[in-house]
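Of the protein chains in this complex, all but one are displayed in their positions.
In order of appearance the chains are A, B and C, and numbering begins at 1 in each one.
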């Protein structure tokens, strides 16, 4: 009886925000986007890591990677370009030096990784496969395949399927495939990765862009081009998330330009089961818990008891 | 001797801004983007049409076209979505009712058009072929081919080549192919249209996007998705213009998010011989002459005598 | 029709959430007709990207700052704070730079002076009716039926009365005037003045109800509509509304910015009107 009361009183405390992505249980649908939250530790002074749905790490590769020369970032109108070049400590150093901090947090840890060859993808997957702290992995397939003349894995359905299949074979954990938006038809890629065993799809990564300093007549980025992120790209991201959610059965994670609770809600309505916040972490390091609160508030106002009711509820 | 003096004094009046696009002589490199300037007449109260490089009309089709249901536009962060659906009076009504006004202006008139089938493209081209007031045409190949299951002409190099070849055959005027950015590799399409006879390439058209009203949970556009334009897309447009200019020999016209002189200059440096101003006309109907002035000012400051020196002058 | 690069003279909250802004606009009044509108650029920097459309409430002259100078001509807007743009507007002060494009569109047809005129305004929809009233009262007998949710939505009534307009107020909650819908008042007035002409501006559900009432009674009606606008000039085709005889096969779209915002009721396709409003879904529920 007393436990019943507790249950009831819990249920009146607010709407249920928990979501499940491919078996990863999250308290709420808000997590950081890879590469914008370091390895989690960097943001710990500004938010309680227990209050977000998951932690997604900076993208890892087999060996440490130096990244691109500087300048690596440029502000654009309502967005930013980055050409970090996937600088990272490498998977082994991550496990040794970065994971111990994350072990102290109960929030699930999703490790984002990439490779420049098929084999590299496979090898990183193996090394992560028996690390218990890794709740799931997110496969960044927006990288050029150095062996195949630099064609980007994620722009070719066959290459994308190959990568996903291989990782699937090497790793028994929940597998999220993160798609690049720089394609003619994202649903073709989404279908390919679903069929090859992806348990969830995250979209979108950045759009390739360029900015030029008219005084020096040089590209603002040493790498010439970079990835565009931030509010500017949101309409494109919402469109792609909607298209992908209509196409696949696996859950979709929406990302691209979220800076306010209403932006996150837009993605959920479009069909995303969860969302990632990227560039906005730079603007306000405490933004994710605020977005969670805003979503909760919206659910209360709209009479939504369970966030999953909202997912894909677009009226057309 | 006296004519010499005149010449000299003319040359000190300022930098040469004239450009030539596929045989179309323009006083300066600034013209409107199709669909944002009506048929020219609408903007005559706000600027002297003689002061811009060319006039580009709203896209025409063979028959009058109704366009999409409303709402057709939505503001986004630093951009707008439109799903006008190419509403237009049709090529014949254009010739009869809209062209007479343009006849009074010496500025070259570029007619933008599209078709839902290959034949329609060909037929519009024929009807425009012997209208002397039409200085050139701009082919919008971002339309779905109704006969081929809706695949967008401009996303498939073969279909794009077919359209351009056909129009090329039916029309002896300068032919500009306008490309869609919603593709994996815009250089493939650019090469295809160049090889099929395009005299110039205009990029970019809008990026497909979507926006949702979280109160009603409906798309903000009746058509669900629409084309994203405005400052938000500029880095993507600059990147694509640069890529295309590196790929083809024909001149490139840059368009996407230009709102200030410095934006136009960025496109010129990236490789565009001329630029189009779209959404910014809505913000400030007198913006094009102001952009021309700003470009002139920049040339003076930077010691550039001829705007063509600036074109493609990116330092890498 | 011109793009006035000008400045705010004053900007005051006149009722909770409603503001009145005077903008310096020399020469504006001579060209403006009742029912026309302007495209207002909230600030000279971006965002917001697009201009916002506002009806012309009135134009007038302020006494000059110094003797001997000519009086300052102003344009007055009356607006409700609803979103991003109007929120920024509410923070503008004397001297702030703004841009006003106008006057735009087709205004009201004053009609036959002999007829009784009934103006029907809902909330902020009264804006274009004031300038109309100031013209009509010169020759006709004019009545204003004003509706709103609550007393705070009823604006500028005294100003109409000062023009000699007979004014009837109704509110949904009865907090001012009669309790109920303005359309009920309209029905009664039309019984008394069956030969009247009606001019209406307000939320779409009100406009639709007014149309039904007038159509049943064969009373001439002009309505001023709202639509999402990008250019305000007939160039973008964003603001279209379905014209009479519209069908999937023979579509008849009219530009609200150029062929409107005021339409004679017969010009429009009332059967399909409600389907596509989009921009104010919120206020329909």
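Going forward, a residue touches a chain if its C-beta (ideal position, glycine included) is under 8 Å from a C-beta of that chain, and two chains touch if they have at least 3 such contacts.
This is a predicted model, so every value here is computed, not measured.
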Among A:29, A:53, A:79 or A:251, contact with the omitted chain is made only by A:79
Across A:43, A:94, A:153 or A:298, the one contacting the chain not displayed is A:43
Considering the complete complex, of A:66, A:172 or A:188, the missing chain is touched by A:66
Those residues of chain A that touch the unshown chain are 35-38, 42-43, 45-46, 58, 66-67, 69-75, 77-80, 82, 84, 87, 213, 215-216, 218, 220-222, 230-231, 259, 279, 281-286
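Going forward, only the chains that are shown with their structure count from here on.
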When centres are defined as mean Cα positions, the distance from chain B to chain C in whole Å is 36
Per the C-alpha centroid definition, the whole-Å distance linking chain A and chain C comes out as 47
Note: chain A residues in touch with at least two other chains are 77-78
Flagged in chain C as touching 2+ other chains are 46-47
